[in-house]
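Excluded from the complex is one protein chain; the other protein chains are retained at their positions.
Here the chain labels run A and B in written order, and each chain numbers its own residues starting at 1.
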Amino acid sequence: MTDVTHGAPVAAPRAFVSPATERRVVRIVLVLVAIAFLAIFLFLPLISVFYEAFRAGFSAFLRAVTERETASAIRLTLLVAAFSVPANLVFGVAAAWAIAKYEFKGKSLLITLIDLPFSISPVTSGLIYVLMFGAQGYIGPVLADHGIKIIFAVPGIVLATIFVTFPFIARELIPIMQAQGSQDEEAALSLGASGLKTFFRVALPNVKWALLYGVLLCNARAMGEFGAVSVVSGHIRGKTNTMPLQVEILYNEYNYGAAFAVASLLALLALFTLIVKSVLEWRYADEIAATRRH
Amino acid sequence: MNALASIDSEGSVALGEPVDVTIENVVKAFDDTPALHGVSLDVKAGELVALLGPSGSGKTTLLRILAGLDAPTAGRVLFGGEDALGLAVQDRNIGFVFQHYALFRHMTVFDNIAFGLTVRPRAQRPSKADIRRRVLGLIDLVQLNGLDKRYPTQLSGGQRQRVALARALAIEPRVLLLDEPFGALDAQVRKDLRRWLREIHDRTGHTTFFVTHDQEEALELADRVVVMSKGRIEQVGSADDIYDSPASPFVFGFIGESSLLPVTVADGAAVLDGVPTGLSAPGAAAGPATLGFRPHDVVLVEDDGPALRGRIIAERRHGARRRLELEVGREHHRAEIDVEVGAPRPEGGRIAFRPERWRIFPPR
């Protein structure tokens, strides 16, 4: 490592490298290796989705995504998101408010339980609803007697989606609300604002970017959920097929072009989510810094 | 003394021998903003030198250049006549202590101190038993006996500081560099450690630089004090030199309490806003200059001859005396003087005074 030559008349002037970083050539090699890794594992799959989707031309793509069963899958996916995202939004805000603004016993247990769905396989998530509401489940037969069908029907898909996307909004809100403390709300109350007014005029605007990001992430996951939905849906074409399930069916029928066409719509949704997230992060870096982790 | 014996028993002679340090015209620019403007300094082997200045004066930059953590834009640094800038930080053989210690949190006190020895190339690495003996000797030297298995988070601030110093000493540095070594400690611990650092220095005899913004610390501890301001050395000297014969209004103002007034020198005396002050300015060239005096070097005089005159705008208790804040001269320059607590308050707050000791500084 050391290139000190005691006999040399003049030490060759060399570029100074801060001891807290690497030599330039090492830096370049590390960046290139990282980019190569990401190119193979991240960029290539993304590119291939669009490449395969448009390989047969734009009109083939259009035909594929407007085909009757696919269109119905798109409608169902939007419907599922329209139920599950607001449900988790209300829960996320309520849970974050209770956890961030008050001190009470069992708080960390509550936080752990909120995270629970993250550590459960989506397939297991579907399974527990089948055990609960299925034809041989605990309350499935009772409900069936009243003409209510949950498994292999839309309600089951919504429930499974809610379960899988359960923690997203709460997880985005809790850290930022905790970091902000309660002074703003207390100030508003002391100025005579009502509780509700304080909540809508002070507390919510304070966390609006985290809230927006949480909703987007929750939405992306809700529309893209596969494993849990696959278990409870029953794959009834045109009825209980969401977009991801439609992708699977088309793919398994060797209808690759159509499968990738539908997949590309979901990939666009993912890209949109990432772009909004990045823009929010760049513009409101300080506000969102606390919610970096997932 | 045992500790020192074990340190000295290390075979290599070149290592740890204190060296002269020569700094020649060192310039440092960060993105075209100059941080050091041609700094030169000669330090003899074994000297304990304080780099004293306000933040932004370039003192830490100079220390980091000596260490090899930064490179100067121009200039030379010699350790014992040898070009130090050609050496990477690893080969410079210096001991560095950061203000916040930069201890390795995942290592015990023992492992922290031993680190510098264990990373040596195999040929130069002491045996395990040797390392153990030397580390324990250092732990003894810094009076942390029995704490060798502790982790840094289990230590007090003062103890961490001692670990940081022992770790720097372990590699038997030629030069010891301390960046605000007591900056993060309580006042009392600071005082204790200050005395203790002086003792260690007297026993080990390293050429030592320490950076501080605390004049008391610098004056009390250092053989020589280097006062820096805005990337320049203002004055180098002993504590007495710096305090009694400040070379510039900056040094006068930075060390101790002081008032500075813009005056004109005419006929060998200082004139403030056209009014004679009665203060002689021997040797000063005629023209604008700065008059400096210390608040406690002032006596009140009758308002009938040459004097400084001012109006009291505030007063407060200051130790055993009372401090008056004044507007002095026609142009209302600010100045502070101390008077006896029982001194009668003059009518209308008008007061005339004369420094018993003062200095006239030529313009920059």
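Please note the rule applied: a contact is a pair of C-beta atoms (placed from the backbone, for glycine too) under 8 Å apart; a residue touches a chain by one contact, two chains touch by 3 or more.
In the analysis below, contacts and distances are computed from a predicted model.
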| item | value |
| --- | --- |
| Hidden subunit of the complex - UniProt protein name among "Fe-S cluster assembly protein SufD", "Branched-chain amino acid ABC transporter substrate-binding protein", "Sulfate transport system permease protein CysT" or "Pyruvate ferredoxin oxidoreductase" | "Sulfate transport system permease protein CysT" |
| Among A:61, A:129 or A:209, the residue in touch with the chain that has been omitted | A:129 |
| Hidden partner interface residues of subunit A, rising order | 1, 18-23, 26-27, 30-31, 33-35, 37-38, 40-46, 48-49, 52, 87, 90-91, 93-95, 97-98, 101-105, 110, 113-114, 116-124, 127-132, 134, 136-138, 159, 162-163, 166, 182, 185-186, 189, 195, 198-199, 217, 220-221, 223-227, 230-231, 243-245, 247-248, 251, 256, 259-260, 263, 266-267, 269-271, 273-275, 277-278, 282, 292-294 |
| Interface with the undisplayed chain - residues on subunit B | 67-69, 89-96, 98, 100, 102-106, 115-116, 119-120, 151-154, 167-168, 170-171 |
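The working rule: only the chains that are shown with their structure count from here on.
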| item | value |
| --- | --- |
| Subunit B residues within the subunit A interface of the complex | 68-71, 83, 85-91 |
| Parts of subunit A lying in touch with subunit B, wherever the complex brings them together | 1-2, 4, 11-12, 16, 18-19 |
